[in-house]
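The other protein chains are all here in position, but one chain of the complex has been omitted.
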Amino acid sequence: MRSVSMLAYNLTLAMQSFKRAPSLYFLVVLTLSIGVGLLCANLALVNSMASDPIPEKSEQLFHVSMNTWPNDDPQAEPFHILRYREAMKIVSSDIPKNSAVFYASGVYARDSASPSLKRFDSSVRATTPGFFSLTNAPFAYGSGFIKSSVMEVVIGHELNQKIFTGENSVGKVLELDGELLTIVGVLKPWRLRPLFYHATEGRAFNLTDDIYAPLETSIDLGWSIHARSSSTVSYKGVKFTRDRDVFYLQAWVELENSVKKQAFQYYLDNYSQSLKDVGEHPLAIRNELRDVNAWLLEQNIVDQKVLAFTLASVLFLCVCVFNASSLLLSRFHSAKFEVGLRRAIGASNKNILMQGITESALLGVIAGLLSLLLSWLFLKLSTKFLPDLENLAVLEPKLLLLGVLLALVTAIFSALYPLYRGNRYTISAELK
Amino acid sequence: MNFATLNIKGLIKSLLLRKFTTGLLILQLAITLGLLVNSAILAFDTREKMSQPTGLDDENILIVSTHPTSGSYRDLDYYRSIVNEDLSKLNQLPGVNSVSITNQLPIRGRGMLSNTHDIDNPEQEKADKYLKDVKYTLAGEHLAEAMGFTIIEGRFLNKSDELDFDSEAKNNIVITESLKKGLYGDESAIGRETNNGIIVGVIKDIMLDPTLPRDKQYGLFMNTIMKYIFIGRFYVINVEPGQMANVRNQVSDTILAVQAERDIFDVFTMSEHLKNFYRDDQGLSDLFLLLCGLMIFVTAISSYAYSQFHISRQKKYIGIRRALGARKQDILLYVLTENWLVYTIGCALGLVMALGFNILLSQYISLSKPDMMLFLLASAVIFVAGTLATWIPAVKTSNIPPVIATRTV
Partner (left out) sequence: MLKMNNISRIYQSDTIQTHALRDFSLNVNAGEFVAVTGPSGSGKSTFLNVAGLLDNFDRGQYELDGVSVQGLKDDELSRLRNEKIGFIFQNYNLIPDYSIFDNVDMPLRYRGFSASERKRRVEEALEKVGLASRLKYLPSQLSGGQQQRVAIARALAGEPKILLADEPTGNLDSLMARQVMEILHDLNKGGATIIMVTHDPDQAREVSRNVQVIDGQLADFRVYAPLDRQAEQTGKNTSAVASKNVNEEVVDA
């Protein structure tokens, strides 16, 4: 009871103190909240970039890299893109619970039943059916296609909004670059941050795809490759890639435990050895399985510019704390007469300290709330200056909390020395 | 101003007596200076990158990036006929010098690449790793005029270099000067054969990939864009000086009038393309400058608070000085000098901070080393900002009446 009334009393005193020097406290709050807001905005970006997009099974999903380059060019590193023949070898294995082999493409899409000729530029994931259960893609309507060579597609939420205004479009037929494909599934809004299944070529923060089409169908229709591809031979388009040395497919497998992982590694190495035996694998055998987080780390997807700026904003926060500290010092100094008086009428050092801490904590809370607003503003500003960050600029609740906490801690930290100094003024010196 | 009235030793002593506040301010100044210097470096670096010569007629090149939306274009002969009509219609626009088509633009990282070596010397690629990634551009025969290439040997591509689409014959190619040097040194390259075709011409270097060294701008051009028309994404239009705005307004309509089922992604000049390449560098440099502004603002507040706080404690002593004959300007100088002394120490420490911050930043981004000129410039900014911030308290101090001296507390 006593401590509650003491707290209330301290809060009243703090409010009075604010009223006495409003511009000074305003500056303290302003500088602290700018500092915290800026840092928080940057941390939000870093957090988005460094987070685990599929925490429920990121340790069981593995990206496959192989070293099957057909000549002895010292291309040393295993490739993240594979030939069709390796991709098929992976898909045909029954060791993984799920596997997905795909490439990125793009088509123009319209509702074949619509009178309008307006077509929408749509990104395509040409993939084997295992993709949906491997990535836990969330279905709003229908389901994935079962076979790789059917004229069926799954579409994303946004495209469904654009073409069918969000209604259940399962069974409708899309015209995609002049071909008719039937919709069998529609996804819910689906965000993967980072887009782990395609983290290369600077695409880690792209949105999920508009259209998911069967791999064989896409190849047959000649939907071109919209990502890195590499080849030792010339070819006239994706239609002709199945039996050539064209590297363009990415592969993911779901392996539930280390035994299965071991088994799958063995399976790949065996395959490579069989190539070697017939002289088709001149390089050393190096097949690599990396789980989601290891793969993302390997891709260095955290933007170095943002890291550099985060570093700068840490320094800036230091400057803000120093600034708040010297402002508070001058405030507490000018209030020393009052402190002396309180001490003289029996307030203990601890009482005075508590009062000071209450005051700075209150400052911290105010600064924290203001810094939330400012970090939102800074995020908007950052994406204006660095437009690539647009899909990343999200303030998650834990960051909001972090912002308030950071403001609170910095405010109290700023007040520590001024309080220590304040408590050293002798009573008599102030009251003679 | 008469600095002889100042007791510098005394000033330093009085600074030492408030180690904490002075120390805080000095640290702030040093950090601010460190950031200021490095932000300036970033800004200058970016500016320098953007002002590098591209070897192209930047201002007068207009680019249209487009893609058909209709399935009819899967018939490549139809596709080609539309493109040919596009090109001829664009060519007829008043103010247009020439028009061409290509699969990729210069001033871009990576893109379509091919390994390249003299047909008899595949080992070249092992000695020069840049030969593995030579920019492989499919060009129309007018691309040299449209881009403003300078031919230094042989000729550019012409109609005769465009083979029948199912021909297995060797292509004729044009290469950049640095690629010629990489392959054949100072010898002539005309008539030599590479794995990608026979060289018929060499053009002066252009900036193909700004992330590569200036002398490794390896690129080759061949007249196969009509064969692979489906990757011919860019129309390149060379415009008469002064006609840019005019032409720019008409290109989209001209193209869509030929056939409407096309997506026109963007219409831009080569200088905009260059700017866009460095957009992120520019953005980062702008962000840093913004932070600098904030930092100077906060540090100025601190300088203000510092002098204000100090003066509130020194009021009495200022009064004594006045009583003993100090003029207002002596006091002004006294207060300002005290601050200047702090700034000087702050800037000196800031030099270390600037170097340290530079090293730290270069772990993440590439930036030049700090130089003395920049450091002095940044110090000047700190001094000016600091002096402005302490001006009001200093004037207020000099207005302290001497009569304070006789008041007993």
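In order of appearance the chains are A and B, and numbering begins at 1 in each one.
Here, a contact is a pair of C-beta atoms (placed from the backbone, for glycine too) under 8 Å apart; a residue touches a chain by one contact, two chains touch by 3 or more.
Please read these numbers as outputs of a predicted model, since none were measured by experiment.
By the touch rule given at the top, the unshown chain touches B in the complete complex. Of B:L6, B:L76, B:L113 or B:I231, it is B:L6 that touches the chain left out of the display. Shown as candidates are B:F44, B:Y317 or B:Y364; the residue that touches the absent chain is B:Y317. Checked against the full complex, the candidates B:S14, B:S72 or B:N91 give a single residue touching the omitted chain, namely B:S14.
Although one chain is not drawn, its touching partners on chain B can still be listed: residues 2, 4-7, 9-10, 13-14, 17, 316-317, 320-330, 401-403, 405-406, 408-409.
Here is the rule we go by: only the chains that are shown with their structure count from here on.
Distance between chain centres (mean CA atoms), chain A to chain B: 27 Å. Interface residues of chain A facing chain B in the complex, by the touch rule stated above, are 24, 27, 31, 34-35, 38, 73-74, 108, 117, 119, 121, 175, 177-179, 222, 224, 237, 304-305, 307-309, 311-313, 315-316, 318-320, 322-323, 325-327, 329-330, 333-334, 381-382, 385-388, 417, 421. Residues of chain B that touch chain A in their complex: 20-21, 24-25, 27-28, 31-32, 34-35, 67-72, 74, 125-126, 230-231, 261, 263, 279-280, 282-284, 286-288, 290-291, 294-295, 298-299, 301-302, 305-306, 308-309, 312-313, 357, 360-361, 364-365.
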